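The other protein chains are all here in position, but one chain of the complex has been omitted.
Chain nomenclature is as follows: A, B and C, assigned in order of appearance, with residue numbering initiated at 1 for each chain independently.
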Amino acid sequence: MDGVPNDYPKHYCGLFGVFGHPNAADLTYYGLYALQHRGQESAGITVSDGVDLRTHKGMGLVGQVFDKTTLRALPGHIAVGHVRYSTTGSSNLKNAQPLVVDCACGQIAIAHNGNLTNAARLRAELEMQGSIFQTTSDSEIILHLLARPSPQSRLQTLESVMSRLQGAYSLIIMGEEELIGIRDPFGFRPLVLGRLKSPDDSVAVASDGYAYVLASETCALDLIHAEYVRDIAAGEILLINRQGLHSVNPWAGSQQPRAFCIFEFVYFARPDSDLFERNVAQVRINLGRALAREHPVEADLVIPVPDSGNWAALGFHQESGIPFGNAFVRNHYIGRTFLQPSQLIRDFGVRVKLNLIREMVSGKRVVVVDDSIVRGTTARARVTTLREAGAKEVHMRVSCPPHRWPCAYGIDFPTRKELMAANSSLEEIREYIGADSLGYLSLEGMIRATGLPASEFCTACYTGRYPSPLESELDKFVMEQQRSRYRRSVADLVPPATQPPLL
Amino acid sequence: MDGVPNDYPKHYCGLFGVFGHPNAADLTYYGLYALQHRGQESAGITVSDGVDLRTHKGMGLVGQVFDKTTLRALPGHIAVGHVRYSTTGSSNLKNAQPLVVDCACGQIAIAHNGNLTNAARLRAELEMQGSIFQTTSDSEIILHLLARPSPQSRLQTLESVMSRLQGAYSLIIMGEEELIGIRDPFGFRPLVLGRLKSPDDSVAVASDGYAYVLASETCALDLIHAEYVRDIAAGEILLINRQGLHSVNPWAGSQQPRAFCIFEFVYFARPDSDLFERNVAQVRINLGRALAREHPVEADLVIPVPDSGNWAALGFHQESGIPFGNAFVRNHYIGRTFLQPSQLIRDFGVRVKLNLIREMVSGKRVVVVDDSIVRGTTARARVTTLREAGAKEVHMRVSCPPHRWPCAYGIDFPTRKELMAANSSLEEIREYIGADSLGYLSLEGMIRATGLPASEFCTACYTGRYPSPLESELDKFVMEQQRSRYRRSVADLVPPATQPPLL
Amino acid sequence: MDGVPNDYPKHYCGLFGVFGHPNAADLTYYGLYALQHRGQESAGITVSDGVDLRTHKGMGLVGQVFDKTTLRALPGHIAVGHVRYSTTGSSNLKNAQPLVVDCACGQIAIAHNGNLTNAARLRAELEMQGSIFQTTSDSEIILHLLARPSPQSRLQTLESVMSRLQGAYSLIIMGEEELIGIRDPFGFRPLVLGRLKSPDDSVAVASDGYAYVLASETCALDLIHAEYVRDIAAGEILLINRQGLHSVNPWAGSQQPRAFCIFEFVYFARPDSDLFERNVAQVRINLGRALAREHPVEADLVIPVPDSGNWAALGFHQESGIPFGNAFVRNHYIGRTFLQPSQLIRDFGVRVKLNLIREMVSGKRVVVVDDSIVRGTTARARVTTLREAGAKEVHMRVSCPPHRWPCAYGIDFPTRKELMAANSSLEEIREYIGADSLGYLSLEGMIRATGLPASEFCTACYTGRYPSPLESELDKFVMEQQRSRYRRSVADLVPPATQPPLL
Partner (left out) sequence: MDGVPNDYPKHYCGLFGVFGHPNAADLTYYGLYALQHRGQESAGITVSDGVDLRTHKGMGLVGQVFDKTTLRALPGHIAVGHVRYSTTGSSNLKNAQPLVVDCACGQIAIAHNGNLTNAARLRAELEMQGSIFQTTSDSEIILHLLARPSPQSRLQTLESVMSRLQGAYSLIIMGEEELIGIRDPFGFRPLVLGRLKSPDDSVAVASDGYAYVLASETCALDLIHAEYVRDIAAGEILLINRQGLHSVNPWAGSQQPRAFCIFEFVYFARPDSDLFERNVAQVRINLGRALAREHPVEADLVIPVPDSGNWAALGFHQESGIPFGNAFVRNHYIGRTFLQPSQLIRDFGVRVKLNLIREMVSGKRVVVVDDSIVRGTTARARVTTLREAGAKEVHMRVSCPPHRWPCAYGIDFPTRKELMAANSSLEEIREYIGADSLGYLSLEGMIRATGLPASEFCTACYTGRYPSPLESELDKFVMEQQRSRYRRSVADLVPPATQPPLL
């Protein structure tokens, strides 16, 4: 979770929505707090009072973007919020979500977690039909598809829109008087439903007096004392309004395969969240136990890399009986503004974020447990630090298989070129990071630790088997590159002959 | 230009564009400075380096929105800039211009001065066709019309777009490799063409090595030492690219009437600008001279209300021979953050912005010259101040006729209800403001002072004769109201039967 | 007042104080607004509620430093405020005034306008006695002198402090329950007394129910509708508390000469202020009339350099009969953040702040009237602009004599080296600025225009006759240099022998 910049995968988004509570914006503020680990670059909340939508967004953490004044300016009983990771600075405020537009069906706000794999083609098609794009986000594509007026009902429209989208998308959509939760048919990204008693019957769901909550993870329900109801199913559209909850699932009964991101269990989700009604921390303890069985070692101390390796290390300790010790100490005050050291005094980076309690490791054989090795630079720095502190042996253990493929579904992994395991043998990695031994958990061991069948998961980043076939070389290209040159690549789709003359 | 808040009309926009100069953003920065009087709420610049468009916008004055860093981040040889007046706070950043989008014909930036009178209908039609709107600005409508792919050339497309627009619009449109200036066929708002030698032939217009400049007023040309070439004609589309200047005018040869806003001469334009190749300050001196002839009075001193009445007062003095004196002193440090006084110490407002040199007026018969009376409250405060300072007589002279009608073409006048002259006789106004006599310049006198034929002008705010017939009651309604409730009114256009069911 | 940076003298300070009004901070806010022309770098207000002193200060204009929240956090019926010009950025916040300290006689706030000419020696002496200095302002010296406990009364203490100070000082001092106004015995800088009915008898001056106001200029009284009572006399100490007004003047009856800064009449003071109960604008009109008599010329137009030459130009017009015209137009939106143009597009500076209405001067013989020529660069730019616009002849007239000496009493003139008239003949100046003729008002003419005897004035910047003899070469040195190297120069005063060893 720290170390050399960008050496851990970045999340792409966290979603939160409320229907039927007079303090919808406040609840969403807390919900986004709980989901802050899913995106730290921008935050936004849109509310509806049944008539008008109001939005406040900004670059930064939830606590920086919102204050009492901004929350007070967001009255309403329906709300949708979003936290996002993005690559650059304030100029990208326009990409912050929720995106809010006016169209023939009224005002619509959308919050999106995931990545469409046919975005380039959809966008090109829409532009050919006259659509204009004000952001570089693929979420804007969904809005354009939604906005086409049609005699169909809102739910029917959503079904047709979904039939055109490929890839990963958990969505919360808000209209003036309803809140809608959607998961793609593969169910790549999580989305759960919760509820809490509304203090105001006149805005709650009429049939039961509850306010309903949609959130990326259950930890957001816990924080606001909402009870967990159920997961939104893969492929489900759930529309909540005053009249009640209305669910359809066009893929129900089909042979549609599932592909939940297993890396949510390994790394992304907060340990106190439940996924598939399984506690994430417990799954991570299981991962650590399995790791100890698969790669046992004689040692004196098991050390987690905080906080990403905390629970797997605990499981390793429990299974192996080797004593556990928090020998790495995090500096809790490292903010995003931390300055990189100048030339003269470089190499402080690692110690600024994590310091080692040398007395705990000196003269010992230690096992270091982490949840991934991406570029290898961070792991190498850890091992070096341990050796300098006098560790006799350093054994590295990783609680999942080696990452060899980029993610097509919304995770900002490095490209293949930068993924160490895509280009090196395990022995080369071990040598590079300088460990006495190195052990990765097997794919089977990882899946078994979740207690769920392999058919539930996307494991593409380990195996290269992308469940949703990537449409074209263009989409693969766009996926591996930054999106900023988007328009250029779109142009390639359009035969030059159709480009009109200037004069 | 000061006094009771909102008692002077607000400008709606200033435009500036450059083609063919390596420092296009810097030139635009200075150009917008010169046009700052046309809008102080937001400022924005978009540049193109021939491939990519980059934009920086913000709320506030040009000098607040831009600094060295932001300008350095705007490389390119083509630029378009905009200053804007808007009604509310930071939440309206999304309405700041230039608006920039991606569409089938590439990246487009647009800057707009004016007001469409069929905006509500156009927007409803577009929404019915699936367009989504992210701002409340009518400029976004023009983008949607432009973005429709067609086999036509860019110039032909612009002609068709213009044929659908009604009302006032001066536009600067920028593509990746061209800059386009447009004025509506009535020519409500000004737009001029200038040029200066480009220091870099490789980006200049190939045929002559010049960089070309488009600007709302000639004062912006002066500041950057550009030479004035000509006015963009009413109805003209002028496209500038590396190959040269390309002009079409669909209305050329038609009976299309002209309707230049005469209030630009009276009040809006900077005195050092030329309109129709006539210096604005000289026209205002003429207005003052005509006023002295139409409403002579025996008096000891002619006082301008600074700075709006400066030149008309000078003309009044020259014609009448009554001595001239700047008895009102402006406080140059009044910023936009000035706090309104609390209850206990109210009524300071007028004195904060203007103070009177009492010794200059004590015991004298004075003539006060201003360029308009809108609500009457400011004029009344001036007269009271003069009487308290010992003026024996106070004669009010106004350098144009009484304002009786709201503007449909982009000026933020009060509604008819608030326009004093729409609801009161001249004698009632005189009595309300407390002057010994009151004289307005006649319509004929005003027009004659410009040296141009009456057929060139829109005088709707004085006469109620709107040259471009207002399409519907809805547009009139929207025009008189704030635009924020826009969507609601659009809904009225759409038969409820076409609203699709939710479920 | 514009043009090449720093080519006009900078003011050093404006003072404002209130005793006996429940909204003391609000009144001070408005008072400082009226005095903003005397200092734009920092602003501060300290209030007392009779028990505690509270302060808010900041860098920038009054309207930037204060808002509703900061003013509401300043409750109390006594207040002192200060606006200040300083040379550098935010690091100088510590020099912003009022300075507030705790000492044996309680809490004291001080606001100071002027410059002590024996500051270096006083500071050295105080440091030798153990005083510590936290600012580089000479006002802190006065605090140290005041803070010495003594059996004397407050007024006696102030008398002894004054006997040690040399140079220029108008002071407002506030204790927990009193407000004190002081002018140095020469009376270099202005300070006036006003009053307004207090809405709360319990905090007003008990004897008459008035709140009393001290201010650098009468324009600050006007703004808050306070009536002018009288000038604080040179050498006077006026203490205001609940019991009444208590005045002493140690120099009363002595042969103490007077030395009011005549440049306050010519340039510094606001035209709507009265000095010596004479209106400043009227005096400036007199200066212009005298100038027309001393340096008559055949011409077609008299043009003021706005706003510094406005009234002198009016007087010149009245006396000469040559028509008057505001051919220069100020850009009111130039803020302090204006960027200097880059290399490629330089020389815009002059036009950004002032533009010329060319039609008004083309083909004419013009007289340009300003109130000073300091370095000559601005005047030269003006003349060039006029010639480029087609003026046939350009005659420069200055409404005071040439500036040849730096000011020792608080005005930030350039050093002698930079003062053009200190190093060039009038003919050389005329040639440098490119005028057809150049005329300065004579010393006698200037004094006569005030209607006061020459013995009232300091004219050192014209004549080099410094009324208060400068104590030492060191003080002269410090005076001409920036104060930042202060401590170094102090060290020169202390024999090295007395420097204690380190170890």
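One rule holds in what follows: a contact is a pair of C-beta atoms (placed from the backbone, for glycine too) under 8 Å apart; a residue touches a chain by one contact, two chains touch by 3 or more.
Since the structure is predicted, the reported quantities are computational estimates derived from the model, not experimental observations.
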Contact set of the excluded chain (shown chains only):
A, C
Would you indicate which residue among C:His144, C:Arg195, C:His403 or C:Arg430 is in contact with the undisplayed chain?
C:His144
Out of C:Arg164, C:Lys197 or C:His246, only one touches the absent chain, namely C:His246
Identify the residue among A:Leu15, A:Val47 or A:Val62 that touches the chain left out of the display.
A:Val62
Considering the complete complex, of A:Asn279, A:Thr384, A:Ser424 or A:Ser437, the missing chain is touched by A:Asn279
If the missing chain were put back, which residues of chain C would it touch?
55-56, 91, 99-108, 127-134, 143-144, 147-155, 157, 178, 239, 241, 246, 486-487, 494, 498, 500-503
Considering the entire assembly, which residues of chain A contact the chain that has been omitted?
22-23, 26-27, 29-30, 33-34, 36-37, 40, 61-64, 66-68, 71, 199, 219, 222-225, 270-272, 279, 281-282, 307, 310-311, 314, 317-318, 323-326, 329-339, 341-342, 344-345, 347-348, 351-352, 355-360
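By our rule, only the chains that are shown with their structure count from here on.
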Can you give the whole-Å distance between the Cα centres of chain A and chain B?
48
So, in whole Å, the Cα centroid of chain A is separated from that of chain C by 61
Can you tell me which residues of chain B touch two or more of the remaining chains?
none
